[in-house]
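Can you read through this structure? Questions will come right after.
One protein chain is absent from this view; the other protein chains keep their places.
As written, the chain order gives the labels A and B, with residue 1 at the start of each chain.
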Amino acid sequence: MLTFTIRRLLTLVPQLLVAALVVFVLTSLLPGDAAIARAGGESATPELIAQYRAQLGLDKPLVERFIDFVVHAATGDLGISFSTSEPVSDILLRKVPVTLSLVLLGFIFAILIALPLATIAALHPRGIADRISLAVATSGIAIPNFWFAILLVLLFSLTLRWLPATSYVPFSTDPLQWFLHLLLPAITLGHALAAELTRQLRASLGDHLRRDYVRTMRSAGLSEISVVGKHALRSALGPAVTTLGLQVPIAIGTCVVIEAVFDLPGIGSQMVQAVFSRDIQVLQGVILFTVLLVVVASFLTDLAYALINPKVRVQ
Amino acid sequence: MTRNSREESAAPTRGDALLRVEGFSLDLAPGREYLSVLNDIDLEVRSGEVVGLVGESGSGKSTLAMSLMGLVPKRISRQRSGRILFNGVDVTALRERDLRAIRGRDVGMIFQEPMTALDPAYRVGDQVAEVIRRHRGVSRAEARAQVIEDFRLVEISDPERRADAYPHELSGGLRQRVCIAMAIACRPSLLIADEPTTALDVTTQAQILELLRRLRAEMDMSIVLISHDLAVIAEFCDRVLVMYAGQIMEQAMIDPFFVRPRHPYASALLQALPENQPPLNELSVLPGSPPPLGYVAPGCRFANRCEFAQAGRCDTHAVSLSPTDAGEVRCIRADELVLEGAGQ
Partner (left out) sequence: MTAPAASAPSTTQIAQVSGRRHRGLVRRVLDRPAGVVSIAYLVLLIVVSLIGPFITPFDPNQNDLRGVLRPPGLDHWLGTDDLGRDVLSRLLVAGRVSLLATAQAVLTGLAFGVLPGVLAGYIGGWFDTIVTRVADVLLSFPSLFLALAIVAILGPGLGNAMLAVGIAYAPRFLRIVRGQILFVRNETFVEAAISTGIPRRRVVWAHMLPNAWPALIIQISFMLGLTLIIESSLSYLGLGVQPPNASWGSMIGGSKAFIEIAPWLVLAPGLVIFFTSLAFNTLGDVLRDEVTGGRER
């Protein structure tokens, strides 16, 4: 298991380098650069722009700039925001906990919805739970998240007045308020993520319940709880864990919209702001951080998969 | 329930019927419609007896094996008639809970595919231990000790190490031994073995059969051995039942059966045995193909492949089992025909 972890950990480095290259190329394509922005826009004198360009190292060849970019990024230096002149890393440090909280709670809700639903559905094909699971799987994909979020706000915040509609309270300030403020956003995200998870889990559990070993377990008189919960579900969880890992990018993408609806100060809303103000430096930082998150998530996914499936560890 | 209660409640002496199936018929719905898969099955397994169940694939023999312990999912099946008495209790009328108590404790089962019959996610020793703990309620350590002992019993060398292996780390023969260990862990009075050696190579096949023979003698179990291979049945069983298209065609003691089968289908099967083929001669093969699942004919179900079939006689009325010297046969012409057996 340890060698597997280390080997898998080593593959992260090239993955991150490729991602950094993509982000670098993408932002280098942008018309205008940091120097122009720093010098005060397109109207600045060419001398001033050139001066900033030298100061920011933008006059160096591309390869050297890329190396600079990687070295700086690796040491936590992501440049300075054009619009607020704040270090991008500071902005990220402030906003990331919000998004991470949301993503974490969203996944918990997704699992809480998908696991029981898919299990009952797989045990009773064509039953009520099966129909509900199909409805969740379809609606989670077909309902626009922002609209679903607005409906939740309309019902639970504006009409019933049970839950706050907007803003964020840090966990360290007040855990209960943190949870209450994130509840509706997390349900929205959870509903979206549960769709694929339910569909996948329902299919793979159904598949495993037809396997020979389930027949063996049943023929040995084991209880259904053990046959399904301990044996079939454990193997069916393997692909489900992979699905969860693949959904991390989707979850972060969904956060953009959800944070906008609920006015949460996370990296999603930060990204929208950056797009509007064309703050390339912030955009770069946000994307890079997201990629890091996605890559780490896929690493954790593989690790979890190896824990569940003993065969993987050997290979 | 504990192991003791079984011994008190049912201790049939040798020769009594341990398992008796009476007029059992079952429909299955693999798709939308129900198909008749088992038709009017009668069968009896006496205490300590080894009964062979032979037939081509699709004859219903595996479904019958699953039905014996209520393992055919209720969702896709429908019992039309009959009952299955195990130790005098009708298992078709039992609640799932009570069935589960019998499975694995009083009746062990082993299946064809040792490759997939064990959960790949758990160590094999833990899987066997789980069954022991489920039926005996013993501690982890006791169950573990029992697993090691059972592994020795089924001739797994180095049992401590093998118990900690995952299924994919073991060979097919070893896995089948683990499955056997699991099936006999609670010392059942009946073992149902569904093609236990089919997926194994010839040498392993012989070893597994030898092991089953030894266990049967030591533990005084009854065994129902299901196979498509008459050679295996011949070597191992006291009595044989021949199934075709969901019906029992012939039922006889093994020795008279081999010398003088009473049903044309049984005769054809015997003549198709490889050791029965004279060298360099054309293989005798049964013409036609096995009937599809749910096949029903107005007359004898074998008539369309039978070389002795008589139009107007064999294809008009359903045939029932009639007694013979050595058992029973389902053939209208049984008394007129003198059929060839295995030429020993």
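Here, a residue touches a chain if its C-beta (ideal position, glycine included) is under 8 Å from a C-beta of that chain, and two chains touch if they have at least 3 such contacts.
No experiment lies behind these values; they were computed from the predicted model shown.
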Shown chains contacted by the missing chain are A
Contact with the hidden chain (one of A:Gly76, A:Pro125 or A:Pro170):
A:Pro125
Touching residue (missing chain; options A:Val13, A:Leu26 or A:Ala54)
A:Leu26
May I ask you to list the residues on chain A that touch the chain which is not drawn?
18-19, 22, 26, 29-31, 125-126, 130, 138-139, 141-147, 150-151, 153-154, 158, 203, 206, 249-250, 252-254, 256-257, 260-261, 271-272, 274-276, 278, 280, 283, 287, 290-291, 294-295, 298
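Here, only the chains that are shown with their structure count from here on.
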Return the distance between the CA-based centres of chain A and chain B, expressed in whole Å.
53
Interface with chain B, chain A side, in the complex: residues 124-125, 211-213, 215-223, 226, 231, 234-235, 308-311, 314
Going by the contact rule at the top, pick out the chain B residues touching chain A in the complex.
69, 71, 75, 100-105, 108-109, 111, 113, 116-122, 130-131, 134-135, 166, 168-169, 179, 182-183
